[in-house]
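Just one protein chain is left out here, and the rest sit where they should.
First chain written, first letter: the chains are A, B and C, and each begins at residue 1.
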Amino acid sequence: MTLTIGVDVGGTKVAAGVVDDHGRIIEKLRRPTPSTSPHETAAVIAEVVDILKGKFDEVEAVGLGAAGFVDESRSMVLFAPNLAWRDEPLKKKVESQVGLPVIVENDANATAWGEAKFGAGRGEDHIVLITLGTGIGGGLIMDGELYRGRFGIGGEFGHFRVVPDGRRCGCGNRGCWEQYASGNALVAEARELARVSPALAGRLLELGDGSPEGISGPEITEAARGGDTAALECFRSVAVWVGQGMADLAAILDPGAFIIGGGLSEAGDLLLDPARAAFENALTGRGHRVFADIRMAELGPDAGIVGAADLARLR
Amino acid sequence: MTLTIGVDVGGTKVAAGVVDDHGRIIEKLRRPTPSTSPHETAAVIAEVVDILKGKFDEVEAVGLGAAGFVDESRSMVLFAPNLAWRDEPLKKKVESQVGLPVIVENDANATAWGEAKFGAGRGEDHIVLITLGTGIGGGLIMDGELYRGRFGIGGEFGHFRVVPDGRRCGCGNRGCWEQYASGNALVAEARELARVSPALAGRLLELGDGSPEGISGPEITEAARGGDTAALECFRSVAVWVGQGMADLAAILDPGAFIIGGGLSEAGDLLLDPARAAFENALTGRGHRVFADIRMAELGPDAGIVGAADLARLR
Amino acid sequence: MTLTIGVDVGGTKVAAGVVDDHGRIIEKLRRPTPSTSPHETAAVIAEVVDILKGKFDEVEAVGLGAAGFVDESRSMVLFAPNLAWRDEPLKKKVESQVGLPVIVENDANATAWGEAKFGAGRGEDHIVLITLGTGIGGGLIMDGELYRGRFGIGGEFGHFRVVPDGRRCGCGNRGCWEQYASGNALVAEARELARVSPALAGRLLELGDGSPEGISGPEITEAARGGDTAALECFRSVAVWVGQGMADLAAILDPGAFIIGGGLSEAGDLLLDPARAAFENALTGRGHRVFADIRMAELGPDAGIVGAADLARLR
Partner (left out) sequence: MTLTIGVDVGGTKVAAGVVDDHGRIIEKLRRPTPSTSPHETAAVIAEVVDILKGKFDEVEAVGLGAAGFVDESRSMVLFAPNLAWRDEPLKKKVESQVGLPVIVENDANATAWGEAKFGAGRGEDHIVLITLGTGIGGGLIMDGELYRGRFGIGGEFGHFRVVPDGRRCGCGNRGCWEQYASGNALVAEARELARVSPALAGRLLELGDGSPEGISGPEITEAARGGDTAALECFRSVAVWVGQGMADLAAILDPGAFIIGGGLSEAGDLLLDPARAAFENALTGRGHRVFADIRMAELGPDAGIVGAADLARLR
């Protein structure tokens, strides 16, 4: 049995794990990300790898999943909005410090690979993974392979446009899908409702601190679970956008399964039921084709570690 | 040298050719499609194959490109709106009549493969082919392979939604891309302009029969080439939608090149220049990534024959 | 009893009538409009007035309703798209030829006044008249008076915007109400449906000449009366826009009644029932206010003659 290390490098923490060839995490470690310094971030990565490798001699390679654009040779981070990296030669830097082969991968790709091989995607070769959190992360498994695109940056589902002249997006455009179908969109929906119709949103305001800004995801989920009409309407509204976007992706990609992860997916059927209904209602060619499965992710936040480690094994 | 036969089965004609392993068509043949009878359509296909095979002993296999949903085993046409096929076992039928191995492929996929291997896509492994005609046809080459999707029906770009509650589409939805970015969309744009502002559309009406309904694609292209403001505005308007849609596809697929074919593409730079500008203006992450190439298709209507034949060779 | 003459000057015909002070037309006359010559149009107007005045000595004044922008002194036609008039001193021209006092009024205003005083608006002081034909004509009665605006051109309801970046309008803008809620909009809806879903639109195509362009208003109304789903859906779709626009106007104007005239209104409850439902559903403050009445016009195409004649009497 071989072991590899997977590292998930996010804007707030570096989470690493030693993973076996069944996708099991044997030992885990995490550190805060010194996110304003690219140099120190690389040093923290090297440090956690060193510690883990010191405990398990069999470790053969390291996979890094980073939130940013990664080049097609899986060596450089071209651009990482929350990590201050610009054209960062991460593979070289870490390899020189840890003495093991390193590959760099986009974090959503690593997550998709983890879920596809060891989680909700087992047995399916055509998978679209959608992570609904602050924004939308995406990964594609096609014909059993991770699809990375010509320049390594495919799968940016969050930024196809769903509303002309729609809501502003951090990417500089307007109307991007993630402004309508993400955890942030759910919160924005609830706060807007509370601002313009406080009476309707009474339960939401009560669970928050009384002000629209005090309402966040957990309050909305709690209220919806308790049957609060306003919260359910917020979920339904966001779920319709989730379902419509999946129908758009299915027209293009014809996957066998969608896997839905990220914070918003923790609401489970509150989200998935109306999303599935909207998907089936919007899919082009419905009646002449099979509906793709829509599944919850299974590995949770560890998927990125597991996926990055496995990609290092397959390097 | 081996030879294979490619057959492009459309709603109005069956076009077949003997193709060598450099993608050259050695001999061609065409027949009208008896489109209301699935049975007779298969008979016509068998007939043209028999004739061609009679002339070239070296023919080893047959590839059929059909305008419809094809199953993942490349044997059946599940649904073909213009050919009256429903769950048609086309491979079996034709093989039993011609005594050669047969594969069935979606026609836009065959075209994409032809262009990718022998036309505008040579040397590029990540290609999105977009055929702008009556509607939009699409094909994907990913990592050098034709991408077909889980159920054989990926690449239906024409039907992702670009405008909520937008124009009706024949697929039963509203707001599909092909209602805004196709040859039909250009004609609709020009006719609408002529209806509401006949004075502005004087040149277009003059080239047509004097009525909005008399304006079709060639008139618009001719007027635009002559510098007519209204015609140029129609092109610009459609091109902006072409460019926006390519930006959306690039967010998802990150291709190295877009190849634009179909009747509308014959307008050349009248279309491509404003489409490219709109694409570059709308691409998410612009400034941190390479722009994909946007190229005209090179093989014209023969691309489907060439592609189907080559896919049969590689079967 | 005094008599006055009302003249309705449209793009295709000049219709005149002698009207008594109960709004009854005693004698009528019509001539084709020589629409390309402003000069000849004035001559035709003078001619019909002369004939009528020759028969009725008691005629005291003449009211002209013209399809165009009329200045605030009710003397000049500033601009009439279908009549080739630009800054036409119509009052002076006609007065010099007929020897009677003349006032010029916008035709929709004349119609509104006729309906308000002698037709569907009797007893109501705050009226919005909406004429749904090729486009939308409008007239306002406020506090019992015809409202003309500062420059004589108020009530152009057809051109407030209901969809950003919507359908082109002949006025040069996009998204104007009349592109969604008029006889033309109904026809456009039915033709679009027939183009993209011929199977659904079978009855409409059958009543027309088999082509989408062969479908016009009467066919749609006939099909809808016979219960055809596609035709009813076209009516419903247009009626929703009619109702929404009335809700917008009610927010601004708070009328006691809407009077709906024009060719599209001949469909009666096929149009009014869903329009009323949409209005009541969209009205701001519903639940805390009275719904305005929505009524069919009563005087038909004569309303313009009756109104112009009465405005001349009240000059």
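In the analysis below, contacts are C-beta pairs under 8 Å (C-beta built on N, C-alpha and C of every residue); 3 or more make two chains touch, one makes a residue touch a chain.
In this text, all values refer to a predicted model and were calculated from it rather than measured experimentally.
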Message: Please identify which residue in C:53, C:126, C:276 or C:313 touches the non-displayed chain.
response: C:126
Hidden-chain contact residue, picked from the options C:43, C:100, C:232 or C:253: C:253
- line: Contact with the hidden chain, among A:73, A:96 or A:197, goes to A:197
- request: Pick out which of C:20, C:156 or C:302 touches the chain that's been left out of the picture.
  value: C:156
- line: Where subunit A meets the left-out chain, the residues are 167-170, 172, 179, 192-193, 195-197, 213
Task: Just the residue numbers, please: which parts of subunit C touch the chain that's not shown?
output: 69, 78-79, 124-126, 138, 142-143, 145, 147-164, 171-173, 176, 244, 247-249, 251-256, 282, 284-286, 288-290, 292
Message: Across the whole complex, list the residues on subunit B that are touched by the chain not included here.
response: 164-165
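Basically, only the chains that are shown with their structure count from here on.
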Field: Chain pair, most C-beta pairs within the contact cut-off
entry: A-B
Message: Taking each chain's centre as the mean of its CA atoms, which one is most distant from subunit C?
response: A
Task: Mind checking the centre-to-centre distance between subunit A and subunit B? Centres are C-alpha means, answer in whole Å.
output: 34
- line: Distance between the CA centroids of subunit B and subunit C (whole Å) is 47
Message: Can you list every residue of subunit C that touches 2 or more other chains, as numbers and ranges?
response: none
